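Contents: one structure, followed by commentary.
All protein chains of the complex are present and in place, except for one that has been dropped.
Chain nomenclature is as follows: A and B, assigned in order of appearance, with residue numbering initiated at 1 for each chain independently.
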Amino acid sequence: MTAATDTAPIAATMSPRQYRTIKALDIGGLIATIVTVLGGICWAFPLYWGVITTLKPEEDVVKPGFQPWPEHFTLDAYTHVIFGTRIGQWYVNSLVTAISVTIIVVIISALAGYSISQLKFPGRRLLWWMILASFMIPVPALIVNHFVLMSQFHLINTWLGVILPQLVYGPVTVIIYKQFFDSVPKEFREAAKIDGANEFQLFFRLYLPMNWGITTALAIITFIGAWNQFLWPFLVATEEPMFNVTVGITQVTDAFGVKYARDLGSAMLAGLPVAIVYLIFQRRVTQAIMLTAGIKG
Amino acid sequence: MFNNGRIAVIRNIVRAALLSSALLTVGVGGALAEDTIVWWDFLGGGDGVRMKALIDQFNTEHKGQVQIQATTLDWGTPFYTKVQTSTAVGQGPDVMTYHESRIPLGITTGALSVITPEEQAASGIKSSDFEPANWKQAQGPDGKQYAIPLDIHSIILYYNKDELKKAGLLGDDGKPKGLDGAANFDAALAALAKTGVTPLSIPTADGATMWRIFYTLFNQQNGAQFLSADNKFLDGDANIADATKALTEMNSWVKNGYTPAKTEYPASIALFTSGKAAMHINGVWEVPTMVDLQKKGQLFDWGAIQIPVFYDHAATWADSHSFAIPDRKGNEVPAAKRKEVLDMIHWFNEHSLSWAGGGHLPAFAPVRSSDDFKNLKPNSDYSSLAATAVFDPVSTLAGVASPVYDAAGNYLMPGMNGEMDPADAISQMQSDLQGQVQ
Partner (left out) sequence: MTTITETTSQQPLVERRPRREDRSEWWAALVFTLPFVIIYAVLFIYPTLQMIWLSLQNAPLIGPGTFNGISNYVRLFHDRLFSVAFWNTAYFVLLSVIPSTLLGLFIALGVNRLKGFTQSIVLACFFLPYILPVSVVYRIWLFMLDQQFGVLQPIIAIFAGTHMNVFRTLSLFMPAVAFVTVWWLTGFNVLLFIAGLRNISPDIYESAALDGASRWQQFTRITWPLIWPVTVLVLTIQLILQFKIFDQVYLFGDGGRSDATMGMVQLIYRNAFQKNMGGYAASAAVVLFAIIVVFSVLQYQLLKVRGEK
């Protein structure tokens, strides 16, 4: 097995058969690329179709035939939701609660994941198994207990009441952090310890910085999950100003009847902000994730 | 240190949250002489718009005395769950809308409080102002009153005047003729089919609609009783036969191609409003849809009547939006507030004409017999159904989003669409519901 280390053309160092194989691979590669790009387009089609439908008037939506581009553009599907409801306040609530959940979960999960991964202490095994177990419990099972608990703390219809139970919705964060901290080479730790670093410095100066990529990814995943919550925020909010967006849009329809576009429109408004944030930051995110993997290599 | 700082922040947050929730429970209007009624409803869509207008009117008229602070929540199981969990811990509103069909379950879960005859009299609420069946539906097994009705809402037959005329089914008064009697109705459908139009569009993929139509046809037969006094569903061969007859009739519409199978709710409406279907059976709440479309010039000449009499006597399924006062454990609604709430309910009843604009029939007889209402079209065309309305069976298994509605989706829907033999469907439904009785 020889690796070509010089800059001479590869073709010069291999047999005709090998060269033909490589050329054939390129065609195969081309096909792979085309298939992937086409696949992406097909995959994104439903999103496109959803957005386009919200820009058509309701009569056009139920007209026979395939209209890939609206004949008449209209924002009717959105106007009532935007101007006739408190959606601004709901966005604020969603933002506050989702960001709070994200920050708190990421911090305590990183700390816990680090401890389970790197530190030895009594009860470590037990804690790990309990976290794994909690991942397997369905959320609706605990909702009523959470409600009673929050009412005992007088936190019904408050931001804190919305935030607190959601902190245990995502034990997967701890699990992933533990795996990633596990794979940081031990030499770094030993070396730092020789230099006299204590655990706090190890965590903040070494392990966490080496894992910004997965932190970013986990933050995004947690944020998306918290933003899209419905059942718990619905139960705990008793007044409209405390709704978050997913709860608020369920009672936004300005009429019954045929309302495909308006239903989709209000649903889009609930999901769009996160999509926009993702699109803005996505190169950062994907690079960060892939970069992290690279560091390990 | 990092951790201490965070603890302090958390302490502040908790303090702020406690303070804000305390403020919320006290009510912002504490300093003024004005009282607040906390109100929960599940009315979205066109109903929501109309109710908001009524609430605004109330608030304007009662400025300085009492104001309604309303919150709209998700219709169906989430609403009722929220009411139940909130009242159990002493939270919840001062008044809420409630489907009469859900009252039995509401009583069992302890969510509703009794409205005594004295309280009713003090606010001018009289049982004689309501249809007897409507009034009784809001009572518990102990005969006590747990809610006050606001409206009666039902299903009606929407029709396209032009199409019916083409098939010779339109009378001189602009109303359909020759639809009474199952055989006549089927013949009418055949005549419509001959003119090339889809005779009848129904939300055949929606279990709730299946229930409403089935219950209507079932109760039009003499002696039919869905739930017996000793809690037996479809007790006896006669009832089973009546039920099978009703479902077979519904299935025949699909089998003969008069009604498209498995049509989703919005699609069935679109079929009618686009002129493809000559008739449409749906709830009264779609009346504003038709009215609005016609105002925009996008709808043909249309009308609506009570569901025709297929069998022995007139009957139509109906449910009723009512007002109830929750039974908040440990934090009951105080007597003075209750009086304000009941006064408010009476006010809404007196002003329920605008609520009727949503297609509903006001439960309050004085409004229904008023000239203003008699001139309200198309409501006055079908208001006759109030006298023969049949409400959901009185059972904790019945009502909106209940096991009975689920059973409709599981048995009546496949039965109508030809996936199940009607007789099989009925017998399975009967054993399923009976098996769930505790």
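Rule of thumb we're sticking to: a contact is a pair of C-beta atoms (placed from the backbone, for glycine too) under 8 Å apart; a residue touches a chain by one contact, two chains touch by 3 or more.
Everything numeric here is computed off the predicted structure, so don't read it as measured data.
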*Consider the whole complex, including the chain that is not shown, and state which of B:48, B:149 or B:207 touches that chain.*
B:207
*Given the contact definition stated above, which residue among A:192, A:206 or A:274 touches the chain not shown here?*
A:274
*Could I get the residues of chain B that touch the absent chain, sorted low to high?*
3, 6, 77, 81, 84-85, 88-89, 105, 108-110, 205-208, 260-265, 267, 270-271, 396, 401-403, 406, 409-410, 413-414, 417, 419, 432, 436
_Touching the absent chain: which residues on chain A qualify?_
1-4, 10, 14, 17-18, 21-22, 25, 28-29, 32-33, 35-37, 39-41, 43-44, 46-47, 49-50, 53, 61-62, 66, 107-109, 111-112, 114-116, 119-122, 124, 127, 130-131, 133-142, 144-149, 164-165, 167-168, 172, 174, 176, 179-180, 182-187, 190, 194, 198-200, 203, 217, 221, 224, 227-228, 230, 246, 249-250, 260, 263-264, 267-268, 270-271, 274-275, 278-279, 282-283, 286, 289-290, 292-294, 296-297
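Keep this in mind: only the chains that are shown with their structure count from here on.
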_Between chain A and chain B, centroid-to-centroid distance (C-alpha), Å_ = 40
*Which of the residues in chain A come into contact with chain B in the complex?*
59, 62, 144, 147-148, 151-152, 154-161, 200, 231, 234-235, 238-240, 247, 250-260
*Mind pulling up the chain B residues that touch chain A in the complex?*
2, 13-14, 17-18, 20-22, 24, 40, 42, 44-49, 69, 71-75, 78, 81-82, 85-86, 89-93, 266-267, 269-270, 273-274, 285-286, 288-289, 292-293, 298
